[in-house]
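For this depiction, one protein chain was excluded, whereas all remaining protein chains were kept in their positions.
Moving on, here comes chain A:
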Amino acid sequence: MVTTLTDPRHARRIAAHVPDPEMPMLTLDELGVLRDVAIDADGTVVASLTPTYSGCPAMAEMRAEVAARLTAAGYPRVEVRTVLDPPWTTDWITPDGRRKLAEHGIAPPGPAPRTAPGPVPLVLSPTRREVPCPRCGSADTEETSRFGATSCKALWRCRACREPFEYVKEI
């Protein structure tokens, strides 16, 4: 027990398995918000989390759950830090995470737009984005709203099977 409590990989496994409160099919690791887990010289576990969006209301829950599980695992001192930089991107959702999203009827994100230095251009012409329907696989889908039930999702519908679905939008 003493040896596992000094092994940061052990601590990381515990923190990594915490489910995301809003998309509980994903772990924090699969969502890409768990940035680091380290053990300080004095034995304090320091877990670093990054928010998906500035206003993400799930951050408090994530932080509390990571601290609770590490404490329950026997770590005497636990600290959860917020990391803002570099900012979260959907590119950090792992392949397993993408598969699980699709299995649960949520279309996973495509590659995030490259952020070139300088002003973000405004594009008013319709942009073609292929988002296959997570239920029937058809590419005949359309966006109904770029904003959905959580900050990270947009609303889409499939014209083939007529089902609405959510889509984790690239950021």
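Definition applied: a residue touches a chain if its C-beta (ideal position, glycine included) is under 8 Å from a C-beta of that chain, and two chains touch if they have at least 3 such contacts; residues count from 1.
As a working rule, contacts and distances are computed from a predicted model.
Per the UniProt record, the chain missing from the shown structure is "Phenylacetate-CoA oxygenase subunit PaaI", taken from the list "Spermidine/putrescine transport system permease protein PotC", "Urease accessory protein UreF", "ABC transporter" or "Phenylacetate-CoA oxygenase subunit PaaI".
The omitted chain makes contact with just one of the residues A:67, A:107 or A:168: A:67. Of the listed positions A:11, A:28 or A:56, the one in contact with the omitted chain in the full complex is A:56.
Within chain A, the residues in touch with the undisplayed chain are 48, 51, 53-57, 59-61, 63-65, 67-68, 71, 79-88, 115, 118-120, 122-124, 144-149, 151, 155, 169, 171.
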